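As you look at this complex, bear in mind that one protein chain is not there, while each of the others sits in place.
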Amino acid sequence: MRAGNLQLDTYGRLKHFLAIEGLSRSLLIQILDNAERFAPLGDRAVKKVPLLRGKTVANLFFEPSTRTRTTFDLAAKRLSADVLNLNIEASSTKKGESLADTLRNLEAMQCDMFVVRHQTSGAADFIARQVAPHISVINGGDGRHEHPTQAMLDVFTIRRLKQRFDRLKVAIVGDVAHSRVARSEIHALRILGVPEIRVVGPKTLIPPAIEAMGVQAFHTLEAGIKGVDVVMMLRLQQERMQSALLPSAHEYFREYGLTPARLKLAHKYAIVMHPGPINRGVEIDSAVADGVQSVILQQVTYGIAVRMAVMAMVMGTQALSGSDVDSH
Amino acid sequence: MRAGNLQLDTYGRLKHFLAIEGLSRSLLIQILDNAERFAPLGDRAVKKVPLLRGKTVANLFFEPSTRTRTTFDLAAKRLSADVLNLNIEASSTKKGESLADTLRNLEAMQCDMFVVRHQTSGAADFIARQVAPHISVINGGDGRHEHPTQAMLDVFTIRRLKQRFDRLKVAIVGDVAHSRVARSEIHALRILGVPEIRVVGPKTLIPPAIEAMGVQAFHTLEAGIKGVDVVMMLRLQQERMQSALLPSAHEYFREYGLTPARLKLAHKYAIVMHPGPINRGVEIDSAVADGVQSVILQQVTYGIAVRMAVMAMVMGTQALSGSDVDSH
Partner (left out) sequence: MRAGNLQLDTYGRLKHFLAIEGLSRSLLIQILDNAERFAPLGDRAVKKVPLLRGKTVANLFFEPSTRTRTTFDLAAKRLSADVLNLNIEASSTKKGESLADTLRNLEAMQCDMFVVRHQTSGAADFIARQVAPHISVINGGDGRHEHPTQAMLDVFTIRRLKQRFDRLKVAIVGDVAHSRVARSEIHALRILGVPEIRVVGPKTLIPPAIEAMGVQAFHTLEAGIKGVDVVMMLRLQQERMQSALLPSAHEYFREYGLTPARLKLAHKYAIVMHPGPINRGVEIDSAVADGVQSVILQQVTYGIAVRMAVMAMVMGTQALSGSDVDSH
């Protein structure tokens, strides 16, 4: 899948946002820098800018999601766009319409942007290849492939708290094998020059060939997080807990749950991240999730700024100067 | 049902939009001309005008619909109205409230417009007779009665592509007997002076007395579309395919499916229309639906301009000059 090219226009500008893989360091930095301009908005009395006024954003969620859809919805509204929230499964497929026909119709309604979440890897790419030239597609998570806005908000959070990437040790802990979040994070961290990326989890949840991605695999949490600056926890999916890949949630917590005692093995000022929603007592202890090293809620806050930045960029209306964000 | 009068105020202006039947040619032309003013908006960077700012539009859908509700929703938002999307069945009826009480309450909330879709013929008229004087009602499809905004977007599409109505031959193909779309289309085409209107379908799906509406009935597709300028396909409803009125979907396609070969019997420059969602391989072949003669997606695009025009007109705020649409 050569998403790297598909998502850029002929001038190298972001047209779609489908995957971290294949993007340049300078483009990721540009997204982070634009997000910095949007971050202060959330603290203002008026949290809106008119950058996407008169644009129509369609949220196409084929897979249920509250958090991701809500933050994209908020990001679009704070950019003054009109938002259509479509629950695709519940609607058009009832009348037996194909996905392609649904897309054609939304294009004909002159939507400007599709935010897509789908259970199938490659769905966002597929849609980006199909859509009319005036439409931009943002991947809100596709199967086990990528979840690029999540990775960007993660690295935004890291940059805010650690300033630079070039001396960091980062551990990604959990079900790496089935995680689009982990894949996107690994790509983002590598592109941004993080020298040491570790993945940590039981052998059943770490892909055998993962080291080809430039990461080191660890199978005990203690060894995996030793000395790291950033611990990125993954959510253990319900279905995994019920599968043969894991003995039980309780057992998982005993081996891989992030407790205060284990966190002491990381760097003294290590930060703890999680894409949410968290499973307390499964992958993370409440004392850690709510502790001083946790930046989980900052991730949520920054997620809106990052999504605003990406939405503005793919529409060709990123804030070029402070005054674009200031004027309202 | 004398909807023709009910929907006009004492000055002959559109107050509700319930049915095509009974409207004058000049009023239909006025709707088309207003829609022409809104059509270019969709290509602008800012697809909004402030004509209905501060108005509240309630979408009352008693029957599920994605496309129609979405286009009304978009049309209202692009007019800057606030929109309430109410799924009536799921909500108030749970608590056992009557329709009349639901309407009284929405009026008391100072809604300005109801867009109504209902499975019962006459429901929109019934509601228009009930509502307070300040409220306008738009029929988004009632039983087998009418679907007037669909017919208006159809004739808008025809005028755009064929310029004039007075020499056209038009065939409406499919389940005419159960179709509110067909009824509204026939009225609109007659009022606008189309000299030859044909309905085409198996005898079980063509009402026996249809010729009283000023149309000719044909029972083979070949004869029915021979030489026509416009082929208006109807959607074959799922329930019809399972009923005794038809042998099977496959059989239907063999007899009445619009294929490239059959389309050759129509005029060389004939256009193919469909209200959507299309059943590929049932009433229409994909090669036709996606072919150069198909204007199905243009219908969707024009549908928004037509609905904006009707919504603005019933609110007494139609764009009188280009500058009303220009100012934003």
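Odds and ends about this structure:
Residue numbering begins at 1 within each chain, and the chains themselves are lettered A and B in the order written.
As a working rule, contacts are C-beta pairs under 8 Å (C-beta built on N, C-alpha and C of every residue); 3 or more make two chains touch, one makes a residue touch a chain.
Since this is a predicted model, take the numbers as computed values, not measurements.
Looking at B:E21, B:D73 or B:E107, the residue that reaches the missing chain in the full complex is B:E107. Residue A:A45 is the one among A:A45, A:A212, A:A244 or A:V292 that touches the chain not shown. For chain B, the residues touching the chain absent from view are 53-56, 82, 84, 86, 91-92, 94-98, 101, 104-105, 107-110.
Residues of chain A in touch with the missing chain: 42-48, 64, 66-67, 70-71, 73-74, 77-78, 238, 276-280, 297-301, 304, 328.
Assume only the chains that are shown with their structure count from here on.
Between chain A and chain B, the centres computed from C-alpha atoms are 41 Å apart.
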